[in-house]
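Below you will find the structure I want to go over with you.
Heads up, this is only part of the complex; the chains shown haven't been moved.
Letters A and B mark the chains in the order given here, with residues in each chain numbered from 1 onward.
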Amino acid sequence: MIEPRTRLCRSFQTAPAAVAKADTAKYLRSGLTSEGFEAPDWLVPDFEDGTAPGMKAEAVENAVELVADTSFSGEIWPRVEWSYARSALRDRGRDQIDTLVRELADEIDGVVVPKLGGLEDFERVDAILSELESRYGVPEGSVDLAIILETARARTSLREIAGRGSDTRLSAIVFGPVDYTAELGGRDLGDGRPSWSGLLESLSNETSANGLIGIGGPFDELYVTRAGVGAYNADGYASQIEREAHLGLDGSWSLHPKQTIQANHVHMPTPSELEMALSRIERANAAIAEGTGAVAIDGRMIDEATLKNYRNTIRTVQSIDARHPEQSTTRYDDPLIDRARTIDVDGSDG
Amino acid sequence: MIEPRTRLCRSFQTAPAAVAKADTAKYLRSGLTSEGFEAPDWLVPDFEDGTAPGMKAEAVENAVELVADTSFSGEIWPRVEWSYARSALRDRGRDQIDTLVRELADEIDGVVVPKLGGLEDFERVDAILSELESRYGVPEGSVDLAIILETARARTSLREIAGRGSDTRLSAIVFGPVDYTAELGGRDLGDGRPSWSGLLESLSNETSANGLIGIGGPFDELYVTRAGVGAYNADGYASQIEREAHLGLDGSWSLHPKQTIQANHVHMPTPSELEMALSRIERANAAIAEGTGAVAIDGRMIDEATLKNYRNTIRTVQSIDARHPEQSTTRYDDPLIDRARTIDVDGSDG
């Protein structure tokens, strides 16, 4: 198990696992072979809403075939079908999880479960995973779990569900604003969907309190047309995901390789953030070496929450550098990334 | 019991049950005989803050007399006196409930209880209703309950109180911003009251999670004066209730027949919302008939939360059409309302 805070999920990119094209695995294949800043930290082969009803079986087959044979640099997290409210969907989700655990337990990092209800529904999913791990001789807890927060019940139970974090396979909570708004009966009266800012605050808090990853929702206005010319909506998506980073969410949902580029950038420490973190932790290490046992800058103690934040910044960069060296060497100049590679991050962590 | 989501409460209009006029029942009578879009879904004969201290007994008498003899098309929900903090008010509230259950159990739909405290206060009210139903030989649960959310304690206990929803007579939670702001010590320093947007998000979520109706608070700036001419403040009220609809609240508080017209309009599906809902559910029904068992539009599955939302839209229109045909035939053209009347809404609901 990677230490929670250094687990990367700047970009959570869903890819339909089967589409009505000559190559039904076109988007999945494209995601698995993406490179550079287009490579998402988490690729999510989607069996649920992204895949047409008649193509669910083929979606699972595509995933089994391609994922078994990939050298993808990030994590792989298939999204299965599920619904707290419909047993037929749960049955299909269970079958899909069965196939994934049987065929791909070593290749995938976890499964993403949508439309989760309250705590009892969470425990139902958890029990299914345990049972299937046991049946197929996979070590308990091998397959992690991410949930989509998109029902009123899950929101009501957010604290309890997130609170299971440290003791369970739960790794991430992802906001699903479309279904959430539909379930609450929210209406677009010309200003789009509600921003649900109270929910996002709580999501950031509960994931942070429990060492989980918190991820924002999708942004589907991919293109904008201005005076007759359409273009990729770079501003719209960037604004949304900067808001998410501002609130402390760890990553953003991507529906397109360009969104993935942006999410990877926004949720990556800036060079000046990295420089600040390195110089502070270097000073903390020096303080330990000198035996002063505390870090002061200009006579003021740097408190532990701030140091922890700096360590997280450096560990995030180290994780990016380990998985995607082409990203880190593009973003940071050589002396900076060298300091990040060689620093003793934990040296001052008592 | 009507299925929760189709129970109409677009407009929650309070009317003082006794006022210092020749006809002390003037406003109550006016509410009970309102027609067209001026007829509120819920008329609330008010014994509490709308009625002067010296006229409480007359208010109850007016309600008993007029309500027993009305052909009002909506629901009738008297608001009694109550306070978690003052036993004298609870005693008066209990007496008022006693009279209502004894005299009007068949005519009223429920009672509205203000200034509720925490869960134990909710249970106190619930127990009083059960006891009085039993005493007067009224079937248990005949008289429903709506509460005003206007104390810090009720906000703290919102999740637990709303969580009783499906098992109790609780039907609606209504926001009371004036008392709420007073209790928290919120101050108007020139920008009016706080918008309490976090509370409104939670109210929408908890009512949705438990099948309850959520209703926004009153707007008392009824008139605005511009360059010496006063006029009904149509913009101000519309902005507030559109915000409430945006967040998924089901209805709004009205203090005046013009506000009722606006609340009935805003919380009524627009023709294009109805058209969309009908065409989607018609397609879902066709999919069931064809045996495909899932609804796809352009190859993309329509998920259950969205279908549920469409069904709610149609059921809301059906409820309006049943109670207020003059409203539905005014708002929708004939072919559209005919489709809404004849569709098999539940056909595709597994």
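Just so it is clear, a contact is a pair of C-beta atoms (placed from the backbone, for glycine too) under 8 Å apart; a residue touches a chain by one contact, two chains touch by 3 or more.
The model shown is predicted, which means the values in this text are computed figures rather than measured ones.
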{"item": "2 chains shown - copies of the sequence in the complete complex", "value": "3"}
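Methods note: only the chains that are shown with their structure count from here on.
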{"item": "Centre-to-centre distance between chain B and chain A (centres being mean Cα positions), rounded to whole Å", "value": "40"}
{"item": "Residues of chain B defined as touching chain A within the complex", "value": "159, 163, 197-198, 201-202, 204-206, 208-209, 242, 245-248, 250, 266, 273, 292-296, 299-301, 303-306, 308-309, 312, 350"}
{"item": "Contact set on chain A toward chain B in their complex", "value": "19-20, 48-54, 83, 85-86, 88-89, 115, 150-153, 155-156, 178-179, 181-189, 191, 194, 196-199"}
